[in-house]
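My questions all concern the structure below.
Every protein chain but one is kept in place in this view of the complex.
As written, the chains take the letters A, B and C, and residue 1 is the first residue of each chain.
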């Protein structure tokens, strides 16, 4: 595959945006132009990348932030501590469900990719206060995405903080059940981590690090441990696409994580890191054109890990 | 790895049975000797197998039957029809939960590996009555396990039928919500499919077919389509080990399916089919020694698909 | 109040039927004429009754049967046994919810007026088989309603039995959790008890017995114990009108029980037994015109027990 054939797949899938709509729970997301689609594929074998469409457009990372923050939490606290705090089971419930912990009598959030688990993950990040926690998260994101221009989008952040009451409810529920200790600082860092602007190319690089067992292919520097890269790809497979994770796993079959900003990344073990951006979402909150395009790529390059 | 090194791993893990206990909801399972452990590994590259321990002991297939019956349903009805009837999302609930469908307002059972979904799968098997359905299932099991000696264990079947009221409840709930049509015949076939006696070697062969894209490596005959083999390995990964599926995926990382008879099978794409038997179970219903042994094998042979 | 003023209240409320619609889950109910409204009030002080409208029209007793069958179960087994089997808590869930027991980890159905509890109540009725159980129920209904013409409506019964899969699901769930023992016989009796044809006058008489501490005011014969009459009026108050029970208690304030056949009965301690019939139902399954008319009566006669 080259840039040209990739562009053909982008063109083929472009109109899928019409089947979805952009997130509208905050104004800063509602005003995003739905007519965008971009993809970057980082090829580990050739240590090269191909790309097509809107690959440099910045968009909110949103739930995809759960991946780098989980990696940083593991660096900070170790695998044992992180997964003593947060379970790794898929939930069957919506990402923001308040009842899944109570109904399943869990003493732990069910996995790091539902909001409760992601908030608990953020609570484990080292740092003396929310500011320092977020600075460390931001620095780590810049490193693992090889993108020094990632910054906080203040408009998104302020909206997230303003409308984030269900996340507050989840956080206090966890505090009241001894799952996390500190709520306002954790939430400040959490809302900020969701509100940074990234690109499809940056997401492809992050995914490439995961695909490459934790080593940045562009520098040959290890960024995270092999074990944490393996674990995170596993959780992406069972819980990466909200309550569409099982269906995605069946029909596409690569470890992936989505965000309501329209981003989607996929880490194909030992071969590719892929970043996609198209902001119109399906009912579950996943990029419509993004999923279709990724499905085509997976078929074209024969990437389904279950095949 | 050879039979001798495999035997060493069996010996190392044998005493793990002490951490679990055999299923006791029916007498025929409660009386099984917990001090058993056997493993067969079918190596696709060498088209050979290695084995150690109790590989020829017969034990009840129980929930592992959900794999061949799903494959047969797809053969009978096609992928589209099967997954219009049954969803493919992990549930976060126990395998026999009656509330997961109601609480999630699902019009479909959540996946083919919880009991509701498995019963719905059985309802799709061709056959004019329960007898014919089960005969077709049995014939298919014998073919895909390359084991003509698989037979119904009548003692197990009678116990399953006698104590199967929660399954009856699930079936009538689905009938009342237009998910299945026929209850008593479906349940008769379902209880029987759970009650056949298999061996670790048979399970390894079934898994080898899945690992080998649907082709029996011992005969080079296609038994199921490549696409159905791929899909089933995906669902094994997200939902194969009851409510321990996510944890298993994180810590072991191969498509697998367990049964309360103490069986465990794993299908490693393009390399190995593995069958394990050890009847002492953990709290989730999975073989304690079986999981530990499988984990050692996966590490030894470097099989984690997320690595 | 006399027949004439009562007729004026009937006339005033008649058109409320337009706000509801008749039950349509079985054809025999769907074809009932919605333009019907009748009320009988049995006045204990004057040992007399006033009535207006369609008081002699026969209609299916449906869920109102839960009252006489609970009374008979107490006669047969005693208060202690009945309420060791069935709890007396309101549920907050729909009458046919399968999940309320599982979610609340109840070892007992939550109360005798949701379907699960009513089925468990029927299971306690003496009788060597379903036929004898139902004959005893029918004889008791005739006695307590002072209506020898109550008979089984076979068309309704056959429809109820045919469509009763959710009730089968509830029954097998209870059997699987040791709450009841025998399913098909219990359900046969249960479906039959729901399918007898009664009149508003018969329901008024049943309610009059409850209002009169268990003694039939027309004969001065005790039919049920004072304690059981008291308990049943209490449960009618907390759980008599499906998931509208609390609202009814707040806005009307008398012990009452409804049925999807359009019946409604109210037992006002020591003063009145009231039977109403109007088949058009609100979303919760309660008679629209019936509730409005009853509310007017309660205000007119100053009957709210909480006032």
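In this text, a contact is a pair of C-beta atoms (placed from the backbone, for glycine too) under 8 Å apart; a residue touches a chain by one contact, two chains touch by 3 or more.
Everything numeric in this text was worked out from a predicted model, so none of it was measured.
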Displayed chains contacting the withheld chain: A, C
Touching the absent chain when the full complex is considered, from A:1, A:30, A:99 or A:139: A:99
Which residue of C:36, C:51 or C:91 touches the chain not shown here: C:91
Where the missing chain touches subunit A, by residue: 97-99, 102-103, 163-166, 168-173, 175-177, 183
Contact set of subunit C toward the excluded chain (per top definition): 83, 87-93, 100, 103-104, 110-111, 213, 226, 230-231, 233-235, 237-239, 243-247, 249-250, 253, 255, 269, 304-307
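To be clear about the criterion, only the chains that are shown with their structure count from here on.
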Whole-Å gap separating subunit A and subunit C, where each centre is the average of the chain's CA atoms: 54
Junction residues of subunit A - those touching two or more other chains: 103
